[in-house]
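Working notes for the structure below.
Of the protein chains in this complex, all but one are displayed in their positions.
Chain naming follows the written order as A, B and C, and within any one chain the residues start at number 1.
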Amino acid sequence: MIREEQKMQDITPDSLIRSVQAMKDGGKRLVQIGCARIGDIFEINYSFDKDYNFENLKLTIPSGLEVPSVSGIYTCAFVYENEIHDLYGIEITGIAIDFKGTFIRTSIKYPFGVVSSKEEDACQNKL
Amino acid sequence: MNLNIITGIIFLILAPLIGGLIAGADRIVTARMQGRVGPPLLQPFYDVSKLFEKETMVVTTTQYVYVVAYIVFIAFTGALFFSGGDILLVVFALTLAHVFLIMGAYASRSPYSVIGAERELIMLMAFEPAIILCAAGMYLVSKSFFVRDIISYNGAIILLIPGLFFAFLYVFTMKLRKSPFDISTSHHAHQELIKGLTTDFSGSVLGITEIAHWYETVFLLGFIYLFFAFNPVIGIIALIVIYLLEIYIDNVSARVRWSFALKSAWIITAVLGIVNIGILFFRWW
Amino acid sequence: MSKQVVIPFGPQHPVLPEPLHLDLVLEDEKVVDAIPTIGYVHRGLEKLVEKREYPQYVYIAERICGICSFIHGMTYCQGIEGIMNLEIPKRADYLRTIWSEYSRMHSHLLWLGLFADAMGFESLFMNAWRLREHILDDLEATTGGRVIQGSCKVGGVRRDISSEKLDEMASGLDSMQGELHDLVNVFLRDSSVRHRLKGTGILSKDDAYLQGAVGPTIRASGHSYDTRKIGYAAYGDLSFEPVVASAGDSYARCEVRAKEMFTSIDIVKQAVKKIPDGPIDMKVTGAPDGEYFARSEQPRGEVIHYIKGNGTKFLARHRVRTPTLANITPLVTILKGCELADVPIIVLSIDPCIGCAER
Partner (left out) sequence: MGLFSMTKMVFRSVSRKPATLMYPVRPAKSAAAFRGRILIEPLKCIACRKCEKSCPTQAITVDVKVRTWQIDRLRCIICNCCVEDCPTNCLSTENIYTNPMTVREGIEIYTVPPKPERKKETVDNSKTEE
């Protein structure tokens, strides 16, 4: 198996647009945007690819902070940004097609933004 | 004359049986062509009897009236044809029957059923010229519009009007609702229009439509038989071959767009039909 | 300018049993805009990493999608192995490759069948699925599962294939190739099929790249991009060329998928020849700590499994970017300007799998 090198670069909300624009100018393709919650902090990964070279921009933000949208640079970002908003409740401003929380409809609002305790797991109840 | 009325009555009784058996055989042959085992021969009868057992859920009650009118006129068409009546009247009764079917589909507001109805109208427009030209061709050959005279004509009609025969075969696929012209509705689940025309028919209403379709199949095969009436054995063999050919074509083609169906049907009818009638005209005058 | 009307497409539509909703803005019969909505079948599978130990989560990863299940499980395992820096036995890599290619063939045959059905071509549909049955039988005989294989685990694979069975599989594929050629011939040569597909839903080369299309969708637009070329599993040892078409229309996407099946057969045959003897798994102890983006090529395109471990048996985050999610934006682009009657065929031509797009 070949272990792919993981290029990670930390960015701040202010430099986000600039860094993403630089990626686009470098002819890179947006692969995905994904979010992860670590305690009270959210990590948003922007992944790019060119000729099988994989690169990441990592944006770390505390909860409650707004993030500017990159859908003005890459149109396809709207899918991922709506998803992050609907699952984590992070406000992303200026998405090209903003579904305002209706892209992924869940019975619990922002299900990934909250900590779930192990006890309340209904699916583990035995018959 | 009395005998003719009796054949008409025999048609009314036997046509659903024969039509259902043809549909059952059709399904088995189709299945074999697709590499499947297929249903038993009597499956169409089981299906229809099940439909009649179902609770009737009609979207609008007028639909019921239209569908009953449809089967009555289809049965009338066939009975008139088999009792040796006027072929022009037969053709117009058939058209009227289909108009009722289309009205039935229009009665519900489902977009699938309405688009299906529109497409059925288009199919009717494609079908009509061919069958009328066939009737005219048969008149030119036998000098009569009455089926009993055409059937007793001594000679191979097929040899005199082969062009019209092929034009009729082309539109026959549309009437059997088979690929590539299963545009308004078909017997399989339909990706574009679900069941198209019959989307909103259910229970006994759908059952009646199905029986009407059997009547129609038998009538259309009877119409094709006229081309081969000079020899019953050849006639029956020809019918079997033609039906197998239809099943084969159903299995080797994708569905075409409706505009192509209409255009091609008209072009083929116009070219083959008019050339054929023109030749006949000069030959007999 | 004529009046615009909005016609809803889905979430229930006979052409695809997947809950994708499109608001189609029409001018007469022309589609001028399409707005997608998903989110009808969100199952929260990613959230379950917090409830299952990481070796057990493989079975959940496999259930993200019913069609590309093996590759999901494999990519997840590769992610864990990437974090823990495990070098799994070579034989396991080869077995994973063989099963991945079998999954690809079975997915492509399934799609070709559905595509034929969308064109109203029932016997072609039945024949495609009849051929698919050979593939499923081999998967069943080697993994024990027809669709959900369950044969991948962190640190290797769970079942071995005997060398006789491997030879039998290779010769089975050889004898299937003739029939497959006949089938593909109908898709690529039949005039009634070409009549429906040629020139519909054109995705330009630049659009495909910038909008992040993946898999056959980007390869049909002239890019030779195939994640297998990174060389994960045993792909680095095997020689193959990605199938590329340049037209970017529905026909090209059909062509790419049809021809990829022959590439897959070739890869399996190479792998059967080269497969080394040895163990098929290794003991995995400890828990992953760190993060890793695992990538692999699914039948529908590139899939990303992002895994973040925190040193316990329970992962902190597992995020999957499935190929369909990336292909939604290109789909919206190619729908603009098409005829209403062609919408079902165009939607199907990207091979959408909404269930796995939402996880």
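Couple of notes before you dig in:
The working rule: contacts are C-beta pairs under 8 Å (C-beta built on N, C-alpha and C of every residue); 3 or more make two chains touch, one makes a residue touch a chain.
This is a predicted model, so every value here is computed, not measured.
When the missing chain is restored to the complex, the residue among C:Asn85, C:Asn185, C:Ser224 or C:Thr312 that touches it is C:Asn185.
Residue C:Arg158 is the one among C:Arg43, C:Arg158 or C:Lys336 that touches the chain not shown. The residue touching the chain not shown here, chosen from C:Pro11, C:Gly66 or C:Gly145, is C:Gly145.
If you put the hidden chain back, the residue from B:Ile18, B:Ala31 or B:Leu239 that touches it is B:Ala31.
Mapped onto subunit C, the interface with the missing chain covers residues 52, 56-57, 59-60, 121, 123-124, 127, 130, 133, 137, 140-146, 148, 150, 158-159, 179, 182-183, 185-186, 189-192. Subunit B meets the missing chain through residues 31-38, 248, 251-253.
Quick note on the criterion: only the chains that are shown with their structure count from here on.
The chain occupying the central position, as judged from C-alpha centroids, is C. Inter-chain spacing, taken between the CA centroids of subunit A and subunit C, is 23 Å. Separating the centre of subunit B from that of subunit C, both taken as means of CA atoms, is a distance of 44 Å.
Subunit B has its Cα centroid 59 Å from the Cα centroid of subunit A.
Looking at subunit C, one finds that none of its residues touch two or more other chains. For subunit A, the set of residues touching two or more other chains is empty. In the complex of the two chains, the subunit C residues touching subunit A come out as 35, 37-40, 42, 44, 46-47, 50-51, 78, 81-82, 85, 87-88, 93, 209-212, 227, 229-233, 236, 291-295, 302, 304, 306, 308, 316-317, 319, 321, 325-326, 328-330, 358.
Of all residues in subunit C, those touching subunit B in their complex are 14-15, 116-124, 126-127, 130, 190, 192-193, 195-196, 341, 344. Subunit A meets subunit C in the complex at residues 1-4, 6, 29-32, 34-38, 45, 47, 52, 54, 56, 74-76, 78-80, 83, 86, 97, 99, 102-106, 111-112, 116, 118, 121, 124.
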